[in-house]
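Showing just some of the chains, left in place.
Letters A and B name the chains as they come in the text, with residue numbers starting at 1 for each one.
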Amino acid sequence: MARAFADGSGRDTWHKNDGWNVSEILTLAAQNLLSPMILSFALGLGAAIARSDLTVPEAAAKMMSLYLLFAIGFKGGVAVADHGLDGHLIGALAGGVALSFALPFVAFALLRGITRLSALDAAAVAAHYGSISIVTFVTATSVLAARGIAAEGYMVAVAAAMEAPAIVSALWLVTRNGSGNDAGVRMDARLWHEILLNGSIVLLVGSFLIGLATGAPGMARIDAFIVAPFQGVLCLFLLDMGLVAGRGLRGARGILDWRVVAFGLIMPMIGAVAGLGVAMALGLSTGGVALMMVLAASASYIAVPAAMRVALPEANPSIYLTLSLGVTFPFNLIIGIPAYVAIAVALTQG
Amino acid sequence: MQTHDAKRVEIIIEAPMEGRLTDALAAAGVTGFTVLPVLGGSGRSGQWSREGQVGRSGMVAVVCLVAPDRLDALLEAAFAVVQRHIGVVSVGDVQVIRPMRF
């Protein structure tokens, strides 16, 4: 299954691990830091903080995310078509959904414990950390591909399944800590429909199924589009992510105190550990373990914020967006992913 | 040229609420409106810009021309949707050249 997410560039080299040592981790971290993706993100971050007028047009950013979702979903489907379903699919889906349901409770408790956020804001933030960041996931797959580490193709399906459950938990938390009806939950069938048929979920699952149906022959027809340029597109997309994160941070001065920022750094580690436990229990491959850690550690900034605006309009969007996009996303991108991969390698191949 | 009194209602609201607003308008019998894009803005909840928006879906401006007697129904409907959300509603007097449309 080594080709699951291999980027087909023919430069993949199976990274043999006999034993493991710190220097190697550092080398990998450095290597990760020096990847064009990370540096593009840093460039965007720096440009925004320096108030450069560099911007990526909204339509272009949207299109790049459609491309990434389509490509990652399709590749996952083809991988499953090529290598067949090992028995773990159901388990992985169930595990991912469970994590998405459970993590908001952890996040909520932690926020109420160490920060001064209101129950409402804490619940809104918690929803983001139960859900996932697909770009973090995509970046992780390209890191794995670059190192020739295999991953289950169906992890994209797991990613899709983890987007929504966290929202339920968060809304339940709000109703329980009911902060007066004027700030009550605004939840209706229509919102559920919007969440579950959210564009990114539909495209991810849809392209996964297309890849599954067309398999290798389908891949042969479009790989020059979805495989070869993939990492380059990811660079420009991360450049834009950096710009948006930087602008968010600039605008959020004073909104986030150090406690809240601390949460944004601690929570992904907690999530990663939880993801690690679930993945090991399921007996996923090295790459699968790493990706499950990434999913659990990452925080949503697309599906969940939109849902929160509708369901919890009184919650302050600056808090959850800045935390998710300005703190946790960069943390996972720069430190988290290489660490999660290293740990996954150590524990599954050690 | 002969014109007719009407009200121009301009509602600036978060994009995720657009569908709910227009449905509420339709329910209130207001079947005519135009939606304009918004690049950015500033208000009590701070300044924002659309550029490279990821995660923040921005806002839209909904413009409704209605006959004066329809105004209250429209405002009731709109306010029910807007009240708990950021955004603004303004009403101006205008003349229109096609009364039958309202």
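We take it that a residue touches a chain if its C-beta (ideal position, glycine included) is under 8 Å from a C-beta of that chain, and two chains touch if they have at least 3 such contacts.
Please read all numbers here as calculations on a predicted model, not as lab measurements.
Chemist: Since each distinct chain appears just once in the view, could you give the copy count per chain for the complete assembly?
Modeler: Written as a formula over the shown labels, the complex is A x3, B x3.
The rule is simple: only the chains that are shown with their structure count from here on.
Chemist: Starting from the mean Cα coordinates of subunit A and subunit B, work out the distance between those two points in Å.
Modeler: 35
Chemist: Show me the residue ranges of subunit B that touch subunit A in the complex, using the header's touch definition.
Modeler: That would be residues 14, 16-17, 20, 45-57, 84-86 of subunit B.
Chemist: Inside the complex, what are the residues of subunit A that reach subunit B?
Modeler: For this pair, the touching residues of subunit A are 55-58, 61, 65, 182, 186, 190, 240-241, 243-244, 247, 251, 301-302, 305-306, 309-310, 313-314, 316-318, 321, 324-325.
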